[in-house]
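Then we have subunit A:
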Amino acid sequence: MEAIKEAPIPAMDSLTSAMKNNIVPNQEYLLQGSVLDSAVEVLLHRLRGLCDNVDSGPETFHDHEMCFSIRSVTPQPLTLRVRRAIDYLDMPYQLRYIGQPELGDKSRPTILRNSIDVATTPTIVDFLTEMGFRMDFEYILRGYMFRKGRMKITVSKIFKMMVVGKPAPESVDPISQSYLVELSVLAPSNQDAIAEDMRVFAEQLKPLVHLEKVDYKRLTQPPL
Partner candidate 1 sequence: MELNPMQVALNTVRTLRLELMQLIIEIGEGVKDDGSQTESKDNRYMYSMNEMVGKLGLHMRDLEQVVGSLSSPPGAMLLYNTSFLTQESTSDRQALYTPLVSSHKWLDKVHKFSSNAVQILSQNSLKKSYYNSSSNKKKRQQSSLHNISPQAVDVLLTNIDRMFPEMSITITRPCASNVVLLVGLSRVLQAIISFKGVMIEWVIVKGFNEPINPNSLQQELWQESRYYVFRKITDHANAAMLHFSSPTLPDLSVRSFMTWLNSYLILFNSVCKSCGNRLLNAYPPTWRDLRSLDTYHYECKP
Partner candidate 2 sequence: MGVTIIQQFPMKENRTGAQIIEFLTKRVNALGAKQCGTFLVDCETYASIPQLGAQRTLHVFHNSEQPASVFAILDNGTGKTVPVVADALFDLLLLKMSSVYTSKKSKVEIRGPRFELNDFVIKIGAININHNVKGIIVEAEYRPCVVFGLCWDMLREFLQGFLGSCVSNIPPHYFQNRMNDIFQPLDTIQQYLDHITIYRKATGILQQYNTNTT
């Protein structure tokens, strides 16, 4: 029968087959760096010249990010991030899982980490809270986004929120005197060729900014 042939496939089955065929973008290649406020203009200028969205100019963004975690029987808590655009209120919220970063050896040019990005409705904050998640911290990110092929480059400033849950401009405070620069690609597994492209691109931004594999473990260790 015709009808049986076009029967809908259960969503979990189609997701499993998508995972098997490596078409689900669940990995992030990442390089990070920072520039001082005084030098950011020069970097933006350079990026404008290098990136794809030249004619429209750099795209600005203004996001509010909340970090939630839940403790289970395992010692490692499960952490999820919720991000929302403050400047576009009708955009969906973004729920994100980020796995442990793998630094790899010297031959690997970028950090590789698991990443699952899901667009959701704004009820997600309430949803996670009721699920038993606790909000650990929140902050504001404001900056510019550039695009070069599949690569995404963000130059952003991080702000502390003085009042919980109030991202109003008068109640935020910059966390440092510098901008965070991130170069990332979200891709399905086994696409290591893109990491090489990123290394070449990072090379072109030197000496304005040094993008490198940041070892988080070393950051948390007390100085000797």
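Going forward, contacts are C-beta pairs under 8 Å (C-beta built on N, C-alpha and C of every residue); 3 or more make two chains touch, one makes a residue touch a chain; residues count from 1.
The candidate set was assembled so that all candidates are chains of the complex that A comes from, given by their letters.
All of these numbers come straight from a predicted model, not from anything done at the bench.
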{"item": "Among 1 or 2, touch partner of subunit A in the complex", "value": "2"}
{"item": "Residues of subunit A that touch candidate 2 when the two form their complex", "value": "3-4, 6-8, 10-12, 15, 19, 24, 26, 70-74, 78, 80, 95, 97, 116-121, 123-124, 126-127, 130-132"}
